[in-house]
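Missing here is one protein chain; the remaining ones are kept as they sit in the complex.
Entry: chain A
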Amino acid sequence: MDKVVRMSSEKGVVIFSKSSCCLSYAVQVLFQDLGVHPTIHEIDKDPECRDIEKALMRLGCSTPVPAIFVGGKLIGSTNEVMSLHLSGSLVPLVKPFQANLC
């Protein structure tokens, strides 16, 4: 879906979430902890919510939300983000997108 491709290709960390999804919120908090300001798309507020969900699933997400993209590339859902982080691979991945803390 074009819209999804466009949205996910935005610079930095993009998180597809829903306003009611607290797990998405947890992922958001994690990225913020790492000094990253992710772009959040609350798809339940989008009229094309259903289509977006389907598109995300087709891209390989186990659940439509949260779906995390870094630098246009699909990382996965909460599981993948957590695994990456504990193995120490997440920080290098988001390093170019970390906000300047000076």
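In this section, a contact is a pair of C-beta atoms (placed from the backbone, for glycine too) under 8 Å apart; a residue touches a chain by one contact, two chains touch by 3 or more; residues count from 1.
To be clear about the criterion, contacts and distances are computed from a predicted model.
Asker: When you check the chain that is not on display against UniProt, which of "Creatine kinase S-type, mitochondrial", "Transcription factor TGA1 isoform X2", "GPI mannosyltransferase 1" or "mannose-1-phosphate guanylyltransferase" does it turn out to be?
Answerer: Protein name of the absent chain (UniProt record): "Transcription factor TGA1 isoform X2".
Asker: Which residue, A:Val27, A:Ile52, A:Ile68 or A:Leu93, contacts the hidden chain when the whole complex is considered?
Answerer: Final answer for the missing-chain contact: A:Val27.
Asker: Mind pulling the chain A residues that touch the left-out chain?
Answerer: Considering the whole complex, chain A reaches the absent chain at 20-23, 25-27, 29-30, 33-34, 78-79, 82-83, 85-88, 90-91.
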